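Every protein chain except one is present and positioned as in the full complex.
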Amino acid sequence: MMYKDKLIDKVFNVINISIMLLVIVVTLYPVIYLISKSLSSVEYVKAGMVYLWPRGFSLSAYEEVFSNELFLTSYRNTIVYTVLGTTINLVMTTSMAYCLSRRNLVFRKSITLLVVFTMFFGGGMIPNFLLIKWLKMYDTIWALVIPGAISTYNMIIVRTYMQGIPEEIVESVRIDGANDIQIFIKMILPLSIPVIATIGLFYAVGHWNSYFNAMLYLDEKKTYPLQLILKEMIVEQDMQGMSSNAFDVVNEQPPSSEMLVSASIVMSLIPVLIAYPFVQRFFIKGVMIGSVKG
Amino acid sequence: MMINIKKDKVGIPNRKRSLAKEIANQKYLMILLLPSLIYYIIFRYVPMYGLIIAFKDYDFMSGIMGSPWVGLKYFKEFLQGPYFGRLIRNTLKISITNLIFSFPLPIIFALLLNELKNQRLKKLTQTVSYLPHFLSVVVVVGLLKQLLSPTSGVVNKVISTVTGGDTINFFMEQNWFLPMYVSSGIWQELGYSAIIYISAIAGIDPALYEAATVDGAGRWRRIWNITLPSILPTISILLILKLGSLLEVGYEKVLLMYNPSIYKVSDVISTYVYRAGVQNANYSFGTAVGLLNSIVAVILIVISNKVSDKLSGNGLW
Partner (left out) sequence: MLKRIMAVMLAVVIVLGVTGCKKDSTSGKDTLPIEMMLLGGGNEDENYMLKKIFKDKFDIDLTINQNIESSHFEKLKLLIASNELPDIVSPLPIDDAKTIGVKGALVPIDEYLDIMPNLQKYLKKDKVAYTSMLASDSHIYGLPKFNERQEYMNTPIIRADMLKAVGMENPTTMAELKEVLKAIKKKFPDTVGIVSRSKESAFNAYGIMYNTNSGMMYNKETDKWEYGPLNKGYKEMITDLNELHSEGLLDEEFFTSSAEQWEEKLLNNKGVFTLDWPNRAQVEEDLYKKLHPKDKDFDLELLMPITTNSAPDMRILWSEDVASYSSFGISSKTKDVERLLKAIDYLYSDEGAELLQWGKEGEHFVYENGQKKYMEHIKVSYNPNATVNIDTAEGINSGHIMRVVKNDGINIFPEEVQKMTVKYQESAESFVTNHKMKLNFTPEQQDRIRVLNNNIATLVQEESVKMVMNLTPISKYDSFIKKIEKDAKEMEKIYAAAYKDFKKQLKEVD
């Protein structure tokens, strides 16, 4: 007979909602605090007098960020790197994951082992740097999107998911004459949308936040990504503030590096906040077509 | 209903067919696999020759090939160094504590989220909870320091009213390092780590739940019999991978949080290598230690993979 909600279920619901609200407060408060710092006047920030809302409302931090001519360029650059990079990531990762999820693949176990091996052993920065130079990828966009094309970790996640797609479904389509590539594109990919959305998000976030490879492999500031330019702005502000010839102009104190950090966080978070609900839509319930009995 | 991956007998190559024929049979798979294989060879395996730096006294002018061999010199230096025991102990303590506390929480969080009926609250919580992941570790430690400051932090203000004036200098006390490190990590990563479980749960056929409810199963039965088994492969794989990285406690966060008075409990392998390596750009030393870490990681993964395989039929390979 049908299960009907009892009292304990109602109590649980209340507790669950309270937990979620607590999570929201605990994660949101620091973020709001940081945003408020970015909108306050520098003297309040330095004196530590900002707690929740901005004090001495001022957009000086944002003015500083936007007035940097490299800022908008770097924003555009990061968008390009993220889109291009993630696309390459997804194509490479899903194709490999599909192949490794097919139990009949020749050398399947060996290839999997060799691939997993690379998660723990790597040559280090020097050989990788030399390789990039040798391939003439230095100071090009390819140095940012090719070396990290596949994250073994992500690939394993996708492979595990694809392994879970019932074999019978695949077999039924194979009997109808489809080859592996057709099965991959027309059947497996659509069924794997939740996991592809997930790792797509992971990859995109990785590109969005990245700065280290750009720092090593790019020479021209015009091609620098967002995070690198922001880092430079912040450190530059720190240097000016703390060096011996810190001539802070008497009337107009420049925004402190803390404020720039907060402003840069806001600038980085906005796209992230926009992206996630968009990606969430792909976590559709019940993607499996039909159910397999027994 | 869930097919046990390992015991399935569909499509295992008949050993009587020749290998070449089998490859020809799978030519489409091979084509699909080729680009990624080339990627791994060029960008992962070719640079591995750099590992021999661990056995050489790396001299940049002679390059990797021309530098003199020193065998196990740097391995010995690390293993016999005065701090070796402490570094291993601290690294393991941090990893294992993280494993015990930080691993299950995102799973529980994903399960709880799944039980929320209000879709708007669900979406809001998900979106907000993963924000801290995007804050740099510098910002997070800065926030932590402000929060826990003995002179101006909120926490100590509360403590001093309760204890009548005493404050805790969290960053100088050995016993507080681990709790601070782990709990700030949980705060930062809970939402983001949960994403993968959320998406795995989203893939479960709702008809299963309907059927279970019709059959009289309560919330906990449903979670135990439907949700958990469905995400068990994901959990197993992630757990195996986590166990493999037991020796990898990153240096950046520890570097920001430690100071000499708590080196004893907070100095880990990576921070020591960072200090020792930074001074002289000593790549040989750093590579040797990295190689040791890798070997241990592989051993751990092989063991945990076997165990997981036996227990649940899920494995990396």
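Going in written order, the chains are labelled A and B, and every chain counts its residues from 1.
The rule is short, and it goes like this: a residue touches a chain if its C-beta (ideal position, glycine included) is under 8 Å from a C-beta of that chain, and two chains touch if they have at least 3 such contacts.
As the structure is a computational prediction, the values presented were derived from the model and not from experiment.
Touch with the chain omitted from the figure is made, among A:Ile17, A:Leu84, A:Val106 or A:Val173, by A:Leu84. Within the set B:Asn25, B:Thr97 or B:Thr167, the residue that contacts the chain not displayed is B:Thr167. Those residues of chain B that touch the chain absent from the view are 58-61, 63, 77, 81-83, 142, 145-146, 149-152, 167, 169, 171-172, 259-261, 263-264, 267, 275-276, 279-283. Although one chain is not drawn, its touching partners on chain A can still be listed: residues 41-44, 46-49, 69-70, 77, 80-81, 83-84, 87, 125-126, 129-130, 133, 140-141, 215-216, 219-223, 228, 231-233, 235-236, 238-239, 241-253, 256, 258.
Here, only the chains that are shown with their structure count from here on.
The distance from the centre of chain A to the centre of chain B, each centre being the mean of the chain's C-alpha atoms, comes to 16 Å.
Chain B meets chain A in the complex at residues 1-3, 5, 8, 10-13, 19, 22-23, 26, 28-29, 31-33, 35-37, 39-40, 42-51, 53, 64, 109, 112-113, 115-118, 121-135, 138-139, 143, 146, 152, 187, 190-191, 195-196, 198-200, 202-208, 212-219, 233-234, 237-238, 241, 244, 283, 286-287, 290-291, 294, 297-298, 301, 314, 316-317.
Residues 1-3, 6, 9, 12-13, 16-17, 19-20, 23-24, 26-28, 30-31, 33-34, 48, 92-93, 95-96, 98-99, 102-106, 109, 111-124, 126-128, 131, 146-147, 149-150, 153, 156-157, 160-161, 163-164, 166-167, 171, 179-181, 184, 194-195, 197-198, 201, 205, 209, 261, 265, 268-269, 272-273, 276-277, 280, 283-288, 291-294 of chain A are the ones that touch chain B when the two sit in their complex.
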